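Missing here: one protein chain of the complex. Every other protein chain is in place.
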Amino acid sequence: MIEDEYAAVPLAWVGPIRLTGGTVTGEFDVPLATFETPLWHSVRRGARLSTLTERGIAATVVDDRMTRSILLEADDAATALAAVGRLRDRFDELRDVVTAGSRHAHLIDMHHRITGNLLYLRFECTTGDAAGHNMTTQAADQLTAWILARIPGLRYGSVSANYCTDKKTSAVNGILGRGKNVVTEITVGREAVEQRLHTTADRIATLNTRKNLLGTVLAGGIGTANAHYANMLLGFYLATGQDGANIVEGSQGITYAENRDGDLYFSCTLPNLVIGTIGNGKQHPHVESALSRLGCRDERPPGENSRRLAAIAAATVLCGELSLLAAQTNPGELMRAHTRLERTTR
Amino acid sequence: MIEDEYAAVPLAWVGPIRLTGGTVTGEFDVPLATFETPLWHSVRRGARLSTLTERGIAATVVDDRMTRSILLEADDAATALAAVGRLRDRFDELRDVVTAGSRHAHLIDMHHRITGNLLYLRFECTTGDAAGHNMTTQAADQLTAWILARIPGLRYGSVSANYCTDKKTSAVNGILGRGKNVVTEITVGREAVEQRLHTTADRIATLNTRKNLLGTVLAGGIGTANAHYANMLLGFYLATGQDGANIVEGSQGITYAENRDGDLYFSCTLPNLVIGTIGNGKQHPHVESALSRLGCRDERPPGENSRRLAAIAAATVLCGELSLLAAQTNPGELMRAHTRLERTTR
Amino acid sequence: MIEDEYAAVPLAWVGPIRLTGGTVTGEFDVPLATFETPLWHSVRRGARLSTLTERGIAATVVDDRMTRSILLEADDAATALAAVGRLRDRFDELRDVVTAGSRHAHLIDMHHRITGNLLYLRFECTTGDAAGHNMTTQAADQLTAWILARIPGLRYGSVSANYCTDKKTSAVNGILGRGKNVVTEITVGREAVEQRLHTTADRIATLNTRKNLLGTVLAGGIGTANAHYANMLLGFYLATGQDGANIVEGSQGITYAENRDGDLYFSCTLPNLVIGTIGNGKQHPHVESALSRLGCRDERPPGENSRRLAAIAAATVLCGELSLLAAQTNPGELMRAHTRLERTTR
Partner (left out) sequence: MIEDEYAAVPLAWVGPIRLTGGTVTGEFDVPLATFETPLWHSVRRGARLSTLTERGIAATVVDDRMTRSILLEADDAATALAAVGRLRDRFDELRDVVTAGSRHAHLIDMHHRITGNLLYLRFECTTGDAAGHNMTTQAADQLTAWILARIPGLRYGSVSANYCTDKKTSAVNGILGRGKNVVTEITVGREAVEQRLHTTADRIATLNTRKNLLGTVLAGGIGTANAHYANMLLGFYLATGQDGANIVEGSQGITYAENRDGDLYFSCTLPNLVIGTIGNGKQHPHVESALSRLGCRDERPPGENSRRLAAIAAATVLCGELSLLAAQTNPGELMRAHTRLERTTR
């Protein structure tokens, strides 16, 4: 079965966004593919603000790893605990198993959960510039075979046990890490907040507490507190050939804002951003062109291109998030903007 | 800003899927747009199974509504409570406000949460064949203005308060409903399970309990227990012009399986499927063509086309979910399939 | 097996707390039984503050209901949906079943969830002045028998299905209600905040956002945002003969604070407070005496005594919560207080 068609999703380059930080510095237009075209304008408004500040948006990549959990059935909990002890002792060998199976995957940590006689092992790898789904699945496969051949009292359960966790909402990714963990921050002067966003730092900070934090707690949200990260992420993911379903966990992030004597401190933290510059989907011409234009296909040490891409994605999220929150501080503004934009873009 | 480009996402029609139930009956190929092309084969394997059973996949649409929550600031909790009482008494007037503002939106219910002096109101509407994001936002805008003009002691907080909740993971959508609530079920005979899926009903039911239920609980999941609904949903959403970011909540669903004397009972419940056949994104030629081919552009009472589309989407989810779970009961099968398929589709 | 011993838990009356609002007005000492005796001093500090303000702590009882969910197995989802329709149509008869079985229980609402072929029904009753565990279990039993005898295609699953949910953490109780839903609020003048709590309104509001809201979101909390409601609740529950295990859900509540021009607005919302003045545990002499002293054994319409008790409990929670948060704004204060108090109370 070879694809004979394409779904054509409208794409625009929006920007520039001014970015600083250890991973990437410069000004970039960013590509967003979406059927919801008012998104472009929302992100553009945030991007404008970044260019009005000296530092722009500071992006900090806090962590980078990809995970896969397996399920093993043990004779009982004591056997499972003993197995964990043996695996910890032989962790170097586990590492060698992964390295032998892939040039790019390196095992860096392992977590476990024992529940009854079930043993859940969560393997954490670096995967170079690939998002790393397949690389870690393959590593998990090989580790499973190695373990079952050497550690007594265990049987195969599943190569993926939802403790990874891929494309499902959870708390584990925020706490143990999966994908890139990126923080983006901006400080916008009082004047720009008032003139460009028609609001104040205090009103944005208050709204963030009441809506993103408290409203999400009331809704029974988990590990998340934001207005619409998912919109920006999906647009960016489709434009750059990512596995878009990873917005499920990628959009679990936290907006935090402060009124600093009238200036606005605004930050977006995305602890589980699964993203890469090589692998599935990256061979499509529009994707290759987008990645190149973003400077993410240059010669760099493994992982740097993908972390650069993650930083740019997270900055894009900040632009859209700031713009929407500002709009929602004013009665009627959101709807007016939508109505106007949808008219003009059709 | 007019889009000058498109992100071209590979699309294939997979099937046929045999579907029965009150909403839609027949056999359908379904369109899936994805960079992860092994998905097509996974769904196709599940679809084949549906055609081997007499009833195929039975789809039941349990509910249909769209929501938006607003935030109002009250003088104190007692004022907020009194306001809720007044709004309940005048619910007919609220309904008229919504009807006056839109031909398609009808207010059917309202929920509230009082936290300190903050009042969260969650409005629930039917929105015809539209997914209804904008329609409910507009209704919320108009209701807010109406309420602030008539009910004392309240001030504007936000037109969207995350208690809706749109594109964020939560428990509220599962409990109170948002979008279509669809259950899909199939019973596969023992022989087909063994010959087509190379496994048994018992092994699938056990894996579902250990991975989808227990593994998700360990991971800190919320309102969700499945392997990869997000993959099928995104593919279907992009192919049919949906707002793809709604897979965040849409993928919060529950797989439940039983071994019935060797036969497999397998079900997927999607309580929050936001989906429509008209509105944003539906005007693109490939989308119009896809919706027509699925029979979702026929003359039907308002809402029936979109419920039909929801049923087909949910059946597609079942096909992919069943196929993946079956594969994961066998060591190494998942990775072998991926490797083989990625080779052949490139 | 008759108890031959008692666990003696140290108890002190702390106060007075000044309370206002529709349910109860006056000044009250409150009883707290705990092995963690510094709790008394913490609550007392908050109580003092309440007496320094004119309105004291305003308590608003937002809701009152007790729930039990049952599980029924249906032939399939369509049968389950049809059953729900029939039950809605015959809701008056369901109500009669409950009324016939108990003088105090009245069925007021029913929610359902269909997952695969499983039907979860959540019955909501008022239960007079009893917390209502047994009353709703009995009602659920009788409703189950009635339903199975009349609605086709259903079989018994369980008399309790965790969708109630009793003594387990969840989102459902916050969203649909279980027990008393109480909001307590206080506004403390700037001077009192500074002199009595050695901090400022701004520092408390900021800490609440960063710790109770954001910290809990990071921790993967669900439907909760507070520092230590569980401490005050357990102390109050043991002293008043409650089923103490209900602190599991009772402690899922939300602290919300604002800096209002230097004054502190501080509120505690407890949406799931299971509490009663009659029933199990209330016959013990120290319990009877405590309930009488709190004025919760007076002649009042059914439910009023227990709502009064709920309001007093929630005000007690506010006192302890405010005191602890204030302490944590200052480095070292919490530990110093603990050390000093534990020395003096032994």
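Assorted remarks:
Note that the chains take the letters A, B and C in the order they are written out, and that residue 1 is the start of every chain.
The definition used in the following text is that contacts are C-beta pairs under 8 Å (C-beta built on N, C-alpha and C of every residue); 3 or more make two chains touch, one makes a residue touch a chain.
Note that the coordinates shown come from a computational prediction; the quantities given were computed from them, not determined experimentally.
Shown chains touched by the missing chain in the whole complex: A, B, C. Among the residues B:N181, B:T224 or B:N280, only B:T224 touches the chain that is left out of the figure.
Interface note: of C:L118, C:I151, C:L264 or C:A315, the residue touching the hidden chain in the full complex is C:L118.
Check C:F28, C:Y163 or C:F266 against the missing chain and you find that the one touching it is C:Y163. In the complete assembly, the contact with the undisplayed chain comes from C:A227, out of C:I17, C:A227, C:L264 or C:C319.
Residue A:V183 is the one among A:L87, A:A131 or A:V183 that touches the chain missing from this view. Contacts to the hidden chain, counted on chain A, fall at residues 21-22, 58, 60, 62, 76-78, 81, 111, 113-118, 170-172, 174-176, 181, 183, 185, 220, 222-223, 254, 256, 265, 267, 269, 271.
If you put the missing chain back, the residues of chain C touching it would be 1-14, 31, 33-37, 40-41, 44, 69, 71, 113, 115, 118, 120, 134, 137-138, 141, 144-145, 156-172, 175, 207, 210-212, 214-216, 218-224, 226-228, 230-231, 233-234, 238-239, 241-245, 247-248, 251-252, 280-281, 283-284, 286-287, 328-329, 331-332, 334-335, 338, 342, 345-346.
Even with one chain removed from view, chain B keeps its contact list with that chain: residues 171, 174-175, 209, 213-214, 216-225, 254, 256.
The rule is simple: only the chains that are shown with their structure count from here on.
Fitting chain B to chain C on C-alpha positions gives a rotation angle of 180 degrees, to the nearest 5.
At the interface between chain A and chain C, over half of the residue numbers involved are used by both copies, so each side presents largely the same positions.
Here the spacing of chain A and chain B, counted between their Cα centres, is 22 Å. Note: centroid distance chain B to chain C, computed from Cα atoms, is 34 Å. Averaging C-alpha coordinates per chain places the centre of chain A 37 Å away from that of chain C. The multi-chain contact residues of chain B, meaning those touching 2 or more other chains, are 113, 115, 118, 170-172, 175, 220, 222-223.
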